[in-house]
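Every protein chain except one is present and positioned as in the full complex.
Entry: subunit A
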Amino acid sequence: MNSQISSLASVLSFHHFSMATNTINLSALYTSTSLRVLSSNSPQNAPSLSFYSHFKPSVQLPSISYKPYGNTIRHSSLFVVTAVKTLSETELVDVPLTAEEFNSKFPSETGVYAVYDKNLELQFVGISRNIAASVIAHLKSVPELCSSVKVGVVDEPDRAALTQAWKSWMEEHIQATGKVPPGNESGNTSWVRQPPKKKKPDLRLTPGRNVQLTVPLDELIDKLVKENKVVAFIKGSRSAPMCGFSQRVVGILESEGIDYESVDVLDEEYNYGLRETLKKYSNWPTFPQIFVNGELVGGCDILSSMYEKGCSISSI
């Protein structure tokens, strides 16, 4: 069940998991990194930090964003005690009609909340840094589905604790009903705030690592690059590239307003084996790789030089 929930968490959308969350996480992260830098005699043990030890005045800061989220979350989750009550124990509060009533009934605090329609069907479970504001926002966008709300305030609202609270409610609901709340299903956009600039999802080459392919991977690559005008094979997702070169490629393609497809070569689940197969397919040993009309245009250097020379990439 747990693994089902955690895969759910990656598929389903969190509501209002906004920049505020990230900021808090990052500041915590900076504190811990500087501590680790001070205490670590061997920067090689902390590869994401060893950059500092090489710091010279003449060295430019690389534009790579380090995101060792995984460690931070795992680390802090050791201290997480789920503070919220179970979903069934939590009191159902009718959504009031006036603003004054609203603020007295709902906390402007961080936590998890569940929205029910007039038939007491659970519609959506969300997390928010300001539960009252989130409920008001839902009331405006989907008034017909917001009849009553359950609220669980999380006392130490780090990301892990919030996720934990959200998961426990989702898990409880799924266990009880066998259903995902409709607002949490992927593709449902009426509850989740859309990112300001809608990004395409990264393409996946296979249905999953453990699924036997009926078509060899190189044929899938061939099909993909020929059926799409511009394809960028990058490290990380297009919304969060994991390497400076991939980041630059995404930046150039976006600033040119090019409609392109992206494939994350680091995705070991859905693009398993892609890196080695693609290197052979394209006769090109590094990433990122950009294809236009089925032809390899090159990596970051070539794309950058075309961009600087003012070549229109889409006109190739």
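Odds and ends about this structure:
What we mean here is this: contacts are C-beta pairs under 8 Å (C-beta built on N, C-alpha and C of every residue); 3 or more make two chains touch, one makes a residue touch a chain; residues count from 1.
Here is the rule we use: contacts and distances are computed from a predicted model.
This figure omits one chain of the complex; the name its UniProt record holds, of "Mediator of RNA polymerase II transcription subunit 9", "SufE-like protein, chloroplastic", "Large ribosomal subunit protein bL32m" or "Potassium channel domain-containing protein", is "SufE-like protein, chloroplastic". When the whole complex is considered, the residue among A:Pro107, A:Pro182 or A:Gly244 that touches the unshown chain is A:Gly244. From the set A:Met170, A:Val192, A:Ala232 or A:Leu296, the residue in touch with the chain omitted from the display is A:Leu296, counting the whole complex. In the full complex, subunit A touches the omitted chain through residues 44, 47-51, 54, 59-60, 62, 64, 66, 68, 235, 242-245, 266, 283-286, 296-302, 305.
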